[in-house]
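Just one protein chain is left out here, and the rest sit where they should.
And then chain A:
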């Protein structure tokens, strides 16, 4: 428990450091969004019009420390300002309208890749040199080293256009009203298959190889020999003795990836015209939409920290040795 509280303290400090950086970075840049947006039309605008816009965007001439306090207060009230590119939608609404899709796509594909990849890795290491071990790692590394967009477009062409098994774009059929009906869920799932499948395909090899290698190192441990000497069944040794120890590094990697899921999958979203944070982030950067960019960065930061904390909690449950340190 003390370990977790210490970790929590650490994450709170990291979070504070992040929002502070997030506050200062844009302010270190010369000019402000309004002057930039209206750089071309500035001559045709009266200063009081510009002042009004500034007011609207919350760009005030208050002292920096007061701006900082306002900023922190706003964040804790969930107010991340107003998006400039999608004016006058608040940043929080832009993010919340997209984050659901990002989480659905990212979490689904990550969990499938992790579970399946680790399972394959466990079995491959256990039957080292046998069929699964000699065929899958090179095959998955081969597939994984295709440029992602190429693989995604190939999948789209084959399964979407030629075979017509899956829809070509969007998260659900246009015009369908979102509801909790079976048909809507099925429609969403159907739209999810290709984007998720392509992500799984490129990432699963890494998970499998990582797990396989740790697992092979683990099977050389004395406690595995002792478990064999004890006459335990192969399945129990494989999962309770070997995999249970070998999965620890995988859990750390999973936590890191889980945090970054929130950042969206830009290429996937682009190829499959799938809604998500990645595309919004790209948009906001191109449109110099600082509030939105900042809001998304803040969301990603929070998610990474939260995911790491989650992994700490899981780790404490999985590895008793962490509890004492």
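We take it that a contact is a pair of C-beta atoms (placed from the backbone, for glycine too) under 8 Å apart; a residue touches a chain by one contact, two chains touch by 3 or more; residues count from 1.
Definition applied: contacts and distances are computed from a predicted model.
What name does the UniProt record list for the absent chain among "Multisubunit sodium/proton antiporter, MrpG subunit", "Cytochrome c", "ABC transporter ATP-binding protein" or "ATP synthase subunit b"?
UniProt lists the chain left out of the view as "ABC transporter ATP-binding protein".
Would you mind spotting which of A:155, A:171, A:227 or A:258 touches the chain that isn't drawn?
Checking the options A:155, A:171, A:227 or A:258, the one contacting the hidden chain is A:227.
Taking the entire complex into account, which one of A:70, A:187 or A:319 touches the absent chain?
A:319
State which residues belonging to chain A touch the missing partner chain.
221-223, 225-233, 236, 240-241, 244-245, 318-321, 324
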